[in-house]
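One structure coming up, written as C-alpha cells, with questions to follow.
Note that one protein chain of the assembly has been removed; the remaining protein chains are unaltered in position.
Up next, subunit A:
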C-alpha cells in the first residue's frame, strides 16, 4: 500500500511538472497583461518599467524556474485582476465548484446505477427503451442549452396554452405544461460559513435549493454516458458463464444481479468514472457561466478575458491536481473492489 502510494505520488509529480510547463508556455500567447492592468493614459515608459518590475522581460526559462520554485512553496504569484495571491483567489472560488461537482456526481451515481442496471436486466421493457432514447437525446444536447431550458422552465416559469382552454382536458393539459418557476438560478444565495474560505450550500434547505438547477445541468452531460456504460457492461456480464453458474447454483435473482453481476459491471465503470469526474470540474466553466455560480470556472473565464496569467496558470495547476487526486482515489477503490489487483505489490 505504501509502495503504491509512493509510486502514485511520483507519477503525480511528473504529471504536475508537465502541466506546469504547458500552462506556463502558453502565457506568451495570452495577450499583454500590462494593457489590462493600467489605464490608457499610462505612458509607454511607465509600462516598460512595470514590465521590468514584474519580470516579464526575462527569458522563458528564467521565468519558468522562478515560477516553479515559488510554486513548490504554493506561491503562484499575484493575480493581476484581484491584486491578491492567486492561491487565495482560488481558495475563495474552489468550494463553490467542488460543491457543485460533488452534487452532480451524487446525482449521477444515484440515477445511473439503478437505471443502467434496470435497463440491462430488462432490455426489452418499454421503460428501458425510454431511458435509452432519453439518454441519446441527453448526450446530444450541449450543457448550456440544458441549463437555459431548465432556467426557463423552473426559474422563470412558462405559461402557454397550446391546447384548447375551453375544454376540460385542454385546460388540464395546459395546466400540466405550465410551470410556476421560482427556482433560484443565479449565484449561490447565502452560503453558510464553515471554516476559512469555505462557505457551504449544503447546510440549509435554501442553500440546497440553489444547487438544484446547476447540479442537474452539470450532471446532464455525464449521466446518459454512465447509464449507457453501465447498461452495456452489465449486458455483457449477464452473458458470462459465472452468472449462468450462479443461476445453476439456485441463488436468488436479486443476489445474482446485485452482487455477482453488479460487482463485475462496476470495475470498468469505476475506471472510466474517475476520469469523467475529473472532467466534470472542467465542464463547470459552462455551467457556472450560465448560472453565474461564483466558482473556479467563472473565475477562470474572467482570468482569460483579462489575461490574468498567474491566475490562469494556478487554475490549470489546481485542476491538474484534482485530476491526479481523483484518479489515485479511483485506483485505490478499484484495488479494493477487484481482488486480482494487488496494491501491495506482494506476490499473490
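Operating definition for what follows: a contact is a pair of C-beta atoms (placed from the backbone, for glycine too) under 8 Å apart; a residue touches a chain by one contact, two chains touch by 3 or more; residues count from 1.
By definition in this document, contacts and distances are computed from a predicted model.
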The complex has one chain missing from view, so what does its UniProt entry call it, picking from "Probable alginate O-acetylase", "Dyp-type peroxidase family", "ABC-type dipeptide transporter" or "Ferredoxin"? "ABC-type dipeptide transporter"
Touching the hidden chain, out of A:25, A:156, A:253 or A:275, is A:253
From A:43, A:59 or A:339, the answer for touching the chain not displayed is A:339
In the full complex, which residues of subunit A touch the absent chain? 239-242, 244-253, 255, 259-260, 263-264, 267, 337-340, 348
